[in-house]
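The complex is shown incomplete by one protein chain, all other protein chains being positioned as in the whole.
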Amino acid sequence: MKHVKAAVAGVTGYAGAELARLLLAHPYADPIFLGRMGSTETTSLTDLHPQLARNDGKPSPEVVPFDWELLRAQQVDFLFLATPHEQSREWAPVAIANGLRVIDLSGAWRLHDPANAAVYKLEDHDPSAAAKLQAETVYGSPELHRAEIKDARMVANPGCYATSVILALAPLVQANVIDLSRGIVVDAKSGVSGAGKAPTTKTHFMYAADNLSAYAVHGHRHTGELLEQLHLTSEDIRFTPHLLPIPRGILSSIYLRLREKSTPAAVDAILRDFYRNSPMVRVHAPGDLPQIQHILRTSYSDIGFDLAPNGRDLLVVSCLDNLLKGAASQAVQNMNVMCGFDEAEGLR
Amino acid sequence: MKHVKAAVAGVTGYAGAELARLLLAHPYADPIFLGRMGSTETTSLTDLHPQLARNDGKPSPEVVPFDWELLRAQQVDFLFLATPHEQSREWAPVAIANGLRVIDLSGAWRLHDPANAAVYKLEDHDPSAAAKLQAETVYGSPELHRAEIKDARMVANPGCYATSVILALAPLVQANVIDLSRGIVVDAKSGVSGAGKAPTTKTHFMYAADNLSAYAVHGHRHTGELLEQLHLTSEDIRFTPHLLPIPRGILSSIYLRLREKSTPAAVDAILRDFYRNSPMVRVHAPGDLPQIQHILRTSYSDIGFDLAPNGRDLLVVSCLDNLLKGAASQAVQNMNVMCGFDEAEGLR
Amino acid sequence: MKHVKAAVAGVTGYAGAELARLLLAHPYADPIFLGRMGSTETTSLTDLHPQLARNDGKPSPEVVPFDWELLRAQQVDFLFLATPHEQSREWAPVAIANGLRVIDLSGAWRLHDPANAAVYKLEDHDPSAAAKLQAETVYGSPELHRAEIKDARMVANPGCYATSVILALAPLVQANVIDLSRGIVVDAKSGVSGAGKAPTTKTHFMYAADNLSAYAVHGHRHTGELLEQLHLTSEDIRFTPHLLPIPRGILSSIYLRLREKSTPAAVDAILRDFYRNSPMVRVHAPGDLPQIQHILRTSYSDIGFDLAPNGRDLLVVSCLDNLLKGAASQAVQNMNVMCGFDEAEGLR
Partner (left out) sequence: MKHVKAAVAGVTGYAGAELARLLLAHPYADPIFLGRMGSTETTSLTDLHPQLARNDGKPSPEVVPFDWELLRAQQVDFLFLATPHEQSREWAPVAIANGLRVIDLSGAWRLHDPANAAVYKLEDHDPSAAAKLQAETVYGSPELHRAEIKDARMVANPGCYATSVILALAPLVQANVIDLSRGIVVDAKSGVSGAGKAPTTKTHFMYAADNLSAYAVHGHRHTGELLEQLHLTSEDIRFTPHLLPIPRGILSSIYLRLREKSTPAAVDAILRDFYRNSPMVRVHAPGDLPQIQHILRTSYSDIGFDLAPNGRDLLVVSCLDNLLKGAASQAVQNMNVMCGFDEAEGLR
């Protein structure tokens, strides 16, 4: 199998560390790690993330200053952007122009409807070029857009919450079984790593520990992804995130009513059919609801459901690790699809 | 103020420990603590709960064997039953027959509709006497039934989840503003103490820590309380509890749609009006959602809400400490009402 | 009992919040709360600390700008300084000059030996006046210095770690039973609130949770207090703090060898004799080691020990809540002693 050269920009954060770990262990990837543009300092990956030290006698991978020349010289194929969205918005077009394929882990390129994208307050140097790149960008959910991702130059890796909700609902939306007049309620809960590495009032241990709080009640940035990918309106679905007192993991409890009375077996069939060829989604047996513990530090998304005795009220529970299937492993999964590797390569 | 003699049966559990603490600090209560009936062993309260040791030179309160004679001899006024529901079902009628006033913290006497009560699988020695006592039992939610509680002989202290939901919804149900055709979704989360002191697979640290799981998805025992107290049917409301990786605290996220477009000020007025004379409910300002940290180890229930831009989709968040307002402090609050004390006596 | 007017400067932090709570509930204290000097903004205590809201119809206590005039006008008796040590170093002499009695919760006035105090890098406007005030400052450990505290104008409230170690060792040092040639090892562990409210890399949930780390291995600021109060040298005792993944609580494991073979009863007698009249220290029975859970949110220090079969190797375990006996409740205890109140007033 042909190896790919994969550069990672933004390796200091939690998702960046996981991405580095996965690419270093990937049998067909040769990763290089990029720090700040314009810096002259080369650092060591294991100084940033001591848990990655391998003690195998080889030097720690370097984190070298970001430099387009270097990427050309090294014949890099892929650029992973684990950068703030302003940075991703600026760099992605340059990378594409340089012949790279890009997987962007920020929110900068996920939204096609400018009304939804407005939450990111992006400013483009060349708005028409940006609009053109936006138009060709594929939303990097392999379970929904595998074919387009395969040939894409530019992939926008989904948000963590969005992934957990979209994977739970897409099969039911496609099967057209949801009674939208009743509305869909998504009560989502995430561990603290989702709030990023910057020390803030909300990421302080004394705030997050022994606590639970709802936040961003209207207008969480991931809402736009739900609406666009599921073809829903904000009248159809309500999405409320909560901050869990755990390091990582997302559990979304999704409440909806079916148009018509159904059975657990029929709901199960809809899910299994949809995910028949999706190695990173584990569909649970009816009534067996996923929990965070079983997806922690795995690349899987677990989906389960419970159908009420009335045959119509459905609870779907969706779990994933926000740093893996919600970020880094989904990015690698996209790379696998783009390269024609086994979709689960390096992810089990 | 006249002092009351208050006996507590079932002081080994978490709620029992809190009840003991509150009654020992209550200015008008003289508590005595009861262990197993038929036992001959007197133990010490602080052996059971070392954190209660006062180091004031006085001996620790005793836990004496349960004995109806003793209650008579000591001229006990009140009997708190923090006992398993089978025990409460058996002892409450005897206590009433002995002239005691009873506050039962179990689920045994909360439900009036036998269909709802069936979840407890209660067996009565004298079914007609039990039915009579059930009929006169008052559901011990002072905010809803203050007047009846005042004169009651028999009070059924509400469930912890039920309290958090009923207090959030009762004002809106009474004001008749909820669009029930859209349904109400209650996504509730509780700390592990709610699962009791017995070591089980689910209370093992390795199960509960760094985890989140939904459970009892249909048919949680507290559902019947919601339906009866809020005059709703199971088609109107869905209630799903989750196990949080924290010791105590409940947060319920409640989703509903208003019949007609409204304003934050109007919703706020409904809540404040309802709780005007309720010292143990703290209504938050519009948009300021309660969180578990602020009610931990307090006797308050905190209620807040967020009204969506469409003026109809309402999120109500309700928090309380499951061992206090969800159990022990609500029991003391009921005693205060029954005795004509200040309702918040000993609870701030 | 005569009431005292007690002003608290520095009410935004964790210890300040606990101090406010204790003084508001104290039967003989009328507290007022002070914010920044020179500010013109009055805020509300419950805006800072929502958990303190009493819902009793009365307005929340105000936090008014710090102003010496105001303290005079209000005839304040006591000034609690829960301020950074530079601030405490500057304000304490002014307060004393204004006739106030001061209890300082910072480290600024705890150390008499300038070599030890150097860790705080204090700069005095008037060094000789500062030295004079330092000389009269009493170390606010009521169990060691009750008589001096009673008459003191200026009390330096001890550090949290220092309190846990000093209370464990003082009886044994006084009884002269420790074999110092073997050395004393103090392995101390504290919850995250000890690191303060400022968001930093180390107080980030992702750093502190599911982790344990040693820090400040040589030269923790509290070391000087141990040496001065216990009359030891740095060759005699080693003190290493660790950061626990819990919000609050300190447990110190203290290892030493006795000069001569002894018995549990004899060690027990030394501890009980020393603490006979100390209401805030709970001495455990031999072999019954304290744990953090039993002192959480109490004002007690718990001390227990285990004597090895060889009759000489002694483990002393000392627990306290770093925000209470390690800060706020010890400050109130000092106030109680200074005013002739019951030493435990408002602390049980």
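A few comments on the model shown:
All chains are identified by letter, namely A, B and C, in their written order; residue positions are counted from 1 within each chain.
Definition applied: contacts are C-beta pairs under 8 Å (C-beta built on N, C-alpha and C of every residue); 3 or more make two chains touch, one makes a residue touch a chain.
These numbers were taken from a predicted model, which means no experiment stands behind them.
Only one of C:49, C:110, C:189 or C:325 touches the absent chain when the whole complex is considered: C:189. The missing chain, though absent from the display, is touched by one residue of A:29, A:81 or A:281; that residue is A:281. Interface with the hidden chain, as seen from chain C, comprises residues 182-183, 185, 187, 189, 207, 210-214, 217-218, 234-235, 238, 240, 242, 244-247, 249, 251, 253, 255, 257, 289, 291-293, 296, 306, 308-310, 313, 315, 317.
Seen from chain A, the chain kept out of the figure touches residues 50-51, 53-56, 210, 279-282, 293-298, 300, 344, 348. Contact between chain B and the absent chain runs through residues 14, 192-193, 197, 199-201, 203-210, 245-247.
Definition applied: only the chains that are shown with their structure count from here on.
One inter-chain figure worth recording: chain A and chain B are separated by 41 Å, centre to centre, where each centre is the mean of the chain's CA atoms.
If you average the Cα atoms of chain B and of chain C, the two centres end up 37 Å apart.
For chain B, the set of residues touching two or more other chains reads 210, 293, 296.
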